[in-house]
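I have a structure I would like to understand better, so I am pasting it below and will then ask my questions one at a time.
Every protein chain of the complex appears in place save one, which is left out.
Labels run A, B and C following the written order; every chain starts at residue 1.
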Amino acid sequence: MAVVRIEIPPRSPYVGVVRLAVSSLARSAGLDEEKVDDIKIAVSEACANAVLNNEEAGSDDPVSITWNEDDRSVRIEVADRGPTVDTSDTDAVDTQGFSTRAVMSYALLKSLVDGCEFEPRDGGGMTTRLLINR
Amino acid sequence: MAVVRIEIPPRSPYVGVVRLAVSSLARSAGLDEEKVDDIKIAVSEACANAVLNNEEAGSDDPVSITWNEDDRSVRIEVADRGPTVDTSDTDAVDTQGFSTRAVMSYALLKSLVDGCEFEPRDGGGMTTRLLINR
Amino acid sequence: MELGLDVQKTGSHAVVDVKGEIDVYTAPKLREKLIELVSEGSYDVVVNLEGVDFLDSTGLGVLVGALKRVKAHDGSLSLVCTQDKILKIFKITGLTKVFPIHETVEAATGA
Partner (left out) sequence: MELGLDVQKTGSHAVVDVKGEIDVYTAPKLREKLIELVSEGSYDVVVNLEGVDFLDSTGLGVLVGALKRVKAHDGSLSLVCTQDKILKIFKITGLTKVFPIHETVEAATGA
């Protein structure tokens, strides 16, 4: 089972590097272009959430992205050391009735991949787990 | 000082992912296209050497690539857990007088970056250290 | 990663041509540009997404923010987009009901 790991500072300029690396891994894994695009967005969402939370909290610990593939699926984990986030409020709207960015992010994650879970980490931070069936 | 780390299986299909990620980091760091190309080759050489040695030895431990940048320079380390390699024989030729791949690799590394060192690692394996001045 | 932002004033509309990837790093640049336009008095804004090859929630957040700003001045924000992979993002998040989405800049400006 092939494992690739990427660690970036929890800052926005590095999310593009992850997106590029992950799309190359997805193409090498033989996924079609639509799935590659879905994965790019899902990973970018998970990284953006981590980066925004870490920037807000002033945390400098790296965000780690782990790519795991086997014959049946690809599993991607995005783990940070920022604050513990309440991910239960998934349809928050602002005073004018628009969805917040966080809610749109959640909608995209849930829709674009076959599985998406959020979990607080031992020692602080969050893990986002993405599952993509082949 | 920004640090990005990438870990890949010591196998050839993953070297392209590293090259892509590193060229994106190099461009984001503001290096010009010629330096970006030089870095792509140097990192590919270091990874190819590591992958070839690890495949030959049947080692499965990951190769880790570390990107470090500051105002004056970029430093890239490629570290593996394969065999310890004798890097002193830098002008080996074959029976017909052609340079071996290893020698050409060494020539490229020495010429394309501002510093290149090979070092055996504690616990086994080699580290290639690349220095690029801005 | 560079985000291309090219503004053209056509009649009463300001048209922003966006080129590149709109993500957590580049979205703030788009936000700044849209805030600048509104503060200059451009309340009818068209954002042309035909040159955009990536868009995520951070970009959507910026577009929703700009919509609120132009609405506060009785203005409008419409989009130009024909790319399936970008339209998909607007569909999933329900924003196809929020933004008028046109196939060409001409259709968006009513020219």
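The criterion applied here is as follows: contacts are C-beta pairs under 8 Å (C-beta built on N, C-alpha and C of every residue); 3 or more make two chains touch, one makes a residue touch a chain.
Model, not experiment: these values are computed from the prediction.
Looking at B:16, B:83 or B:124, the residue that reaches the missing chain in the full complex is B:16. The chain not shown here is touched by just one of B:51, B:76 or B:126, and that residue is B:51. Within the entire complex, the positions of chain B that touch the omitted partner chain are 12-13, 15-16, 19, 34, 37, 40-41, 44-45, 47-48, 51-52, 96, 98-102, 104-105, 107-108, 111-112.
Throughout what follows, only the chains that are shown with their structure count from here on.
Chain A and chain C have Cα centroids separated by 24 Å. For chain B, residues touching at least two other chains, in rising order: 24, 28. Multi-chain contact residues of chain C (touching two or more other chains) are listed as 1.
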